[in-house]
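Have a look at this one before I ask anything.
Of the protein chains in this complex, all but one are displayed in their positions.
Our next item is chain A:
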Amino acid sequence: MAHESQITPGPMSRHSHGGIRIRALKAAFPLTVPICMGFLFLGASYGMLMGTKGFSFVWPMCMSAFIFAGSMEFVTVNLLLSAFNPLAAFLLALMVNARHLFYGLSMLGKFKGLGWKRPYLIYGMCDETFAINSSARIPQDVDRGWFYLWVTLFNQAYWVSGATIGGLIGSHLQFNTDGLDFVLTALFLVIFLDQWLGGKHRERLSAVIGVLASVACLAIFGADDFMIPSLIAMLVLFMVLRPYLDTLKSGSQSDTDGNTIDHTEVR
């Protein structure tokens, strides 16, 4: 992967710098279209919720831009309506967003060597952006950094626009959008299917562990408290299964060396 990033930007950047950006934009934008629908809708619902609670649109606008974590913003509305307790708010933010730690671990290698883009990519890594960036098969002629940057930037723009529009509308508008929020469920499911269909034993077993650990924790702890137990359960399972899952990797590398390198480079 490091090999690729050194080669591709070099010759292309000498031709035209704009070309790289446009090419990456064309590759990234179509993947963000479903997120555009989902985020405009969910963001608007969130903005309207704040509007009905008596907040000016400035609140959802700033919160969506600075916090940029959907579920945590909904939680923060309740925090703002209760007694002032910054320490509890901080701890709650850490707990609700603990899954980001795992996103970071997954992207350590992919974000390597991306320079000034890297801090923003990390800052803007919401669930949907992570799902796209971690699973996308970026074509060889597309610059990785710019691809990630466009995905992140588009998604954040959708969310902040949605929240701001919602805050401006407040509760003035009524339209039947029941079920539209399913677009994000569909997005996660399709990415899951893509990873499944494109994966081998190790990838599929990892996916199964993710589903089983979270379904089990959902059944035991309930919808509001299953995230942290799921993350811990996954970590334990991956450590227990490491001899098996890690051997599988080194095994496949030794028997089909070229194949495996291709595989990781395209991601």
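Keep this in mind: contacts are C-beta pairs under 8 Å (C-beta built on N, C-alpha and C of every residue); 3 or more make two chains touch, one makes a residue touch a chain; residues count from 1.
Here is the rule we go by: contacts and distances are computed from a predicted model.
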Undepicted complex member, UniProt protein name, chosen from "RNA polymerase sigma factor SigI", "Branched-chain amino acid permease", "Phosphate-specific transport system accessory protein PhoU" or "Dimethyl sulfoxide reductase subunit B": "Branched-chain amino acid permease"
Sole residue of A:I22, A:V215 or A:I232 that reaches the chain not shown, by the stated touch rule: A:V215
Where the missing chain touches chain A, by residue: 30-31, 33-34, 37, 53-55, 59, 62-63, 66-69, 72, 76, 79-84, 86, 89-94, 97-109, 111-113, 118, 122-123, 125, 127, 130-131, 134-135, 176, 178-180, 182-195, 197, 199, 202-204, 206-211, 213-215, 218, 223, 226-227, 230-231, 234-235, 238, 242, 245-246, 249
